[in-house]
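Below is one structure; the comments refer to it alone.
A selection of the complex's chains, in situ.
For clarity, chains are labelled A, B and C in written order, and residue numbers in each chain start from 1.
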Amino acid sequence: MKLTVQVNEGPYQHQASDSAYFFTKAALEKGHEIFRVFFYHDGVNNGTRLTTPPQDDRNVVNRWSELAKEHDLDLVICVAAAQRRGIVDDGEAERNGKDATNIADGFRISGLGQLIEGAVQSDRVVVFGD
Amino acid sequence: MSLLHIVNKSPYEKNSLNTATGYCKDGDTLLLIEDGVYAAMKGGSASVNLEGLDVAVMGSDLAARGIAEDKLIDGISVVDYAGFVDLVEAKDSTQSWL
Amino acid sequence: MAEEVKKLMYVNRRAPYGTIYAWESLEVVLIGAAFDQDVSLAFIDDGVYQLAKGQNTEGAGMKNFSATYSALGDYEVTKIYVEKESLDERGLTLDDLQHLVWEDEDEDWAEKDSIRLVSRAELADVMSGQDVMFNF
């Protein structure tokens, strides 16, 4: 089946991103297609490359980046949610006059339409949050 | 049409399980993940909410919280993430009671 | 032949302002309206508070988005389910909520109520007919 996964919370504070990651990984391993992973609300904070988690804990951000690379995943960060919370790529930095970017490898920033498109194009949507 | 209801909150902390079980219809499955797994523990006052429902629970979340399978109420199936994916596929739609 | 139309339901279970979910959910609804799907909104548990009349956020210093609900009709979002049990538990009636309407093009733009007061059992039936449910 074709799946869209929605992640509503950031890394570490809630388990939502962990659960979404393991679900996505398991779906891929079973041969399903992940149409898109959409990061909304504080979920956009999964897409910063500036984290340095303790060495004895998992690296939530890198794990998503690596899964994306391995499976050519489409990891989309909602632009409106990202602007409220400070997740920035080159385009956003230029548009909003920011002097730095923090987006991590494998993520891209786009509009909420991408979530609706995911729902329309996929067989199932699974939401992970608080 | 049958639904997969997902509950990730402790029934002692939030009202999610209580509402979710009110929405479970015949043929639906209730999946407990994260702190939601506490609902399935024997002897807890929340476990009565699960009576008569088809309930699955995430094994890795049980283990993390130190809940041995013999502490679960009867009739619960323990799944892994592959089982979670199968449940999503088996049902027509999913509803996450956050 | 028309493209497939899906039934999308936005399930709202949180109070406004204490968290942003209510407002960011509404942002999805507004964007989603452009996709011409079969859309409905459900207000359950504290979600019913989102529709409360008379919200004034001046003192709280937050954006007041409550007027947006009354604009949903213009976005052709006309099916707004409110769960009766949730109102009852909170001591609320429909009179405490905004009166949301839409204009029916097929009946000479007659104004019709958008809010459908339903029991939990009735809403469970509606829910089981949905293709996708969004949860915030």
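The rule is simple: contacts are C-beta pairs under 8 Å (C-beta built on N, C-alpha and C of every residue); 3 or more make two chains touch, one makes a residue touch a chain.
Keep in mind the model is a prediction, meaning the values are calculated, not measured.
When all copies in the structure file are included, the protein chains give the formula A x2, B x2, C x2.
We take it that only the chains that are shown with their structure count from here on.
More inter-chain C-beta contacts link the pair A-B than the other of A-B and B-C.
Chain C has its Cα centroid 27 Å from the Cα centroid of chain B.
Centre to centre, using the average C-alpha position, chain A and chain B are separated by 25 Å. Residue positions 8, 124-125, 127, 129 of chain A each touch two or more of the other chains.
For chain C, the set of residues touching two or more other chains reads 131-133, 135-136.
Only residues 11, 13, 44-45, 85, 120, 123-125, 127-133, 135-136 of chain C touch chain B when the two sit together in their complex. Within the complex, the chain A residues that touch chain C are 6, 8, 40-41, 80-81, 84, 111-113, 115-117, 119-120, 124-125, 127, 129. Remark: chain B residues 6, 8, 33-35, 60, 80-82, 84-86, 88-89, 93-94, 96, 98 touch chain A in the complex.
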